[in-house]
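One chain of protein is taken out of this complex; the other chains stay put.
Each chain gets a letter, A and B, in the order it is written, and its residues are counted from 1.
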Amino acid sequence: MVGPSSTTVESEPRPSTTPRSYFWPIAVLILAFLGGWPLFVPNQFLFTIGTFIVLNAIGATSLHLIIRTGHISLGHAAFMGVGAYCCVLAVTKFGLSPPLGLIIGMAGSGLLALLIGPVVLRLTGKYFVLVTFLLGEVIRMVFVEWISVTGGSNGISGVPPLHPLLASPMATYYVCLAASLFCVGLCARILSSEVGRTIDSVREAENVAECSGVPVIRLKVSIFVIACALVGLQGGLLAFFLRYIDPTSFSMVESLNLVVMNVIGGMYSLAGPLIGTIFIVALPELLRGYVELQRVFFGIILIVVMATFPGGMVDLFTRVRKIMASRNAGAVG
Amino acid sequence: MFSTTILGQVFLNGLSLSAIYVLIALGFTLLFGIMKVVNFAHGAFAMSGGYALYYLYGVLGWPYLPAILLSALFVATGALVLEFLVFRWFYQKMFQSMIGLLGLNIAMVFASVILFDVYERSIPPALDGVLQFGELVIPTDRLLVVAIAAVVLLVFWVFMSFSRYGLAMRAAAQDIEIAETQGIRTRQIYRLAFFIAIFMAALAGGIYAQIYALSPFMGDRPLTVAFIVVILGGMGSIPGAALGGVILGFGESFLSTFYGSAASSFVSFGVVIALLIVRPWGLLGTPE
Partner (left out) sequence: MWSRLLKAALVGLSLISCACVPAAAQDVLKIGGIGPLSGGGTAWGLAVQRGVEMAVDEVNKAGGLTIGGKTYQPKLVMFDDQYTAAGGRTAAERLINVEGVKYIIGPIGSPSALAVVPIANEAKVIVLSNGYAADILRKSGEGAYNFRAMNSNIEFGPAMIRWLHERHPEIKKVAIIVTNDATGQAILPTLGADYKAAGIEVWSESYERGTKEFMPLLTRMLTQNVDLLDLNSNAPGEAGLLLKQARQVGFKKMIWQVGGPSVDEIISIAGPLANGFLSYDVFDFNDPGAKSFVDTYRAKWSGVINAQTPGWYNATKILFKALQEAGSLDTDKVRDALVKIEGYDGIYGPVTWGGKADYGIAHQLLNKFWITEVKDGAPHALTVLTPEKK
């Protein structure tokens, strides 16, 4: 009999654990690839795509932190925008140096998260989603309406590069790659530590965690602030990359993209958003020319993923591996 | 500025806005209340209703009232296929439904682009004139909208309050497991609720497309409206949807006229955010 059961607790796959012995060789290989390919295929277009992928990885993994605490934010791109605008204003209106602008951008979005977090993180799942959805829209409307400061819908153009020596597409890619590795590394460190286990326990059984003495709200707010600061960094880097920012780069569509990257890749493992990012950024490029058809397939994929393996692609791999393993085990006996 | 003429005009505008908003929100809240599904594709169904009306009334030239009822019926019937293929995997799984139905929305909207092309079309109005009462001007097409909405809402209320199926649906909304043990056939109730919800969405969509414009992307605004109204009134609460629709309709009319549309948007979003923080179950919903 097919169809859903009527339980309200969504069964959640275990966070995937790659065997320790495989981890470092794979990681080194991936790093070598990420750092090395520009030297073999120096094509400016690929640098641009590569830069978009690594920048979006920051957003997706920082959102992943928030999702691991049990909250889905539909307003993450708005925080990216706050970081971007703070950074650009610091550089263009106050003449500060671009690297300092990046720090100010991170501080701006982090500060906003600190102000809003304690209030909204008290809400349960669905209400949090709705509040962040609305907040994202409100922040975007502020970008659009506050013309004197943000330039309104026409944005701010003529943003200088991060550093005159680092203006070439290849250098931009390496800078963004470095930032991305830092952010992903930070997220991985948090999630694999004691704090990470506490986060998982808060998500799975919040009341029990609280009874065990976990300062739930403080934990959630800290993670939220860190995540928003990181995505603020992405905003600042994006501004230096495009040399121009406008509200359309930080709209609901972007926030949804970040969520979808997590969902399709897998919400319960850090590898998820990384896989999702490559999928969402690279796929439209490969399928250029069939825009509508591509979107239709995309929608169908979302439906299928959510209906059959909500843990995303990571969950799919794990299941396949389990099936293979059980087959081998069966064959032995 | 606050003359009686203007206030009267504001009231009339608010009335017609409320009518459309309530129609859109009712279907949305029904799907949430009974099946715990957040229908991100609600706007796409409204859009389908718009296209159905365009073909029945605009192209084939059927008389208006049959056309609008039949177009909603066609869409709701056709949607049962989607119920079987897509929706039933997400019943009682709220979070998965959000993303999955978001995917459905994307698929439906761009399939429409492929089928119908992107250009905005307009459906010829059913009534063309304006009624003049002294200084007040009432366009007759808006009046018709209010009338249709009122009739539909009345029928819906009678159904939910007095028919066996209506009672079964309300029981399912309160607690699905207990309802099942009482012998209520959930699959049937789900399908019925789905049909009614999509019927109302398609009806609202047809009206919306006729008063404003028809395009594959027209469903975005009705979806946002549905969200706001349902949050205001309480997710899953039917009287809440009606109340929320009225508050939003009149509120927007008043604020936009006297303070501009940016102010109106900020206030409505701000109020809803504040409500979610302080009283997330809305005005008439039940706290969990």
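Here are some notes:
One rule holds for everything that comes next: a contact is a pair of C-beta atoms (placed from the backbone, for glycine too) under 8 Å apart; a residue touches a chain by one contact, two chains touch by 3 or more.
Everything quoted here is computed from the prediction, not taken from an experiment.
Residue-wise, the contact with the chain that is not shown comes from A:147, picked out of A:147, A:178 or A:283. Touching the missing chain, out of A:75, A:155 or A:312, is residue A:155.
One chain is missing from the display, and on chain B it is touched by residues 1, 3, 6, 9-10, 13, 16-17, 110, 113, 117-120, 122, 125, 128, 130, 135, 137, 139, 142, 208, 211-213, 215, 217, 220-221, 252-258, 260-262, 264-265. Residues of chain A that touch the chain left out of the display are 43-45, 48-49, 52, 141, 144-145, 147, 152-155, 157-158, 242-246, 248-249, 285, 288, 291-292, 295.
Everything below uses one rule, namely that only the chains that are shown with their structure count from here on.
If you average the CA atoms of chain A and of chain B, the two centres end up 33 Å from each other. In the complex of the two chains, the chain B residues touching chain A come out as 36, 38, 86, 88-111, 113-114, 176-177, 180, 186, 227, 231, 235, 262, 265-266, 269-270, 272-273, 276-277, 280, 288. Within the complex formed with chain B, the chain A residues making contact are 3-4, 6-8, 10, 72, 119-120, 122-127, 129-131, 133-135, 137-138, 141, 145, 256, 259-260, 263, 292-293, 295-303, 305-308, 310.
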